[in-house]
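Note that this complex is displayed minus one protein chain, with the remaining chains in position.
On to subunit A.
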């Protein structure tokens, strides 16, 4: 933000160049390029089918691009699966896909990254005490109050679920947090809470990419707006240089 170019501090945390993705005939991404600066809160908006979810699925390792380059902290990376992305510090929170409803909060927090007492070839004995204690702490750290780590995620409200997902991402010290429509179907109060979470990320030095159809939500917590349409970036401006009207007109 100091206006100097090419200084090391200005190096983007994530840099995407000319990304293409085809889904059996559908050209979902048509050469998307994007830089995300460290500690920035980026708002990603666009009509249904614009390619937002496709872009973030690629950044979270769930989908592989057909063409293009991704750099993280300046190094070119290939993410073969979500684990690769997580190891680079990229955590993603989806509206529906983040949690297993029939499992407990403690188990959900550590899905795929369970602490083990001992293991053999990657399979081992769960450290359940640590899972409970750490998940209680992680949830308290994001200012969420839940009765027990043994409660099933399916019994939580939508906002509480998002809270647990955010707590999980924070616990694993993510550098980048991607939130795909985290405020969908939430009440006004819970929406405010999620937006509060996104705001607090900046204070903790976490970069975030926030996707929403609601421009009010995006303008409430982001530093920069990127708008997509039909698989392309059509607007990329700092919050101060654009307005809700301009974005609305584009979409």
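Here is the rule we use: a residue touches a chain if its C-beta (ideal position, glycine included) is under 8 Å from a C-beta of that chain, and two chains touch if they have at least 3 such contacts; residues count from 1.
One rule holds for everything that comes next: contacts and distances are computed from a predicted model.
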{"item": "UniProt protein name of the chain not shown, from \"Sulfate adenylyltransferase subunit 2\", \"Sarcosine oxidase subunit alpha\", \"L-lactate dehydrogenase complex protein LldE\" or \"Putative ABC transporter permease\"", "value": "\"Putative ABC transporter permease\""}
{"item": "Chain not shown: contacting residue from A:141, A:155 or A:246", "value": "A:155"}
{"item": "Given A:94, A:197 or A:210, the one touching the chain that is not displayed", "value": "A:94"}
{"item": "Per the touch definition above, residue among A:61, A:149, A:163 or A:231 touching the missing chain", "value": "A:61"}
{"item": "Hidden partner chain, touching residue among A:103, A:136 or A:192", "value": "A:103"}
{"item": "Contact footprint on subunit A, counting only the chain that is left out", "value": "60-62, 81-83, 86, 92, 94, 96-103, 107, 110-114, 116, 119, 123-126, 128, 155"}
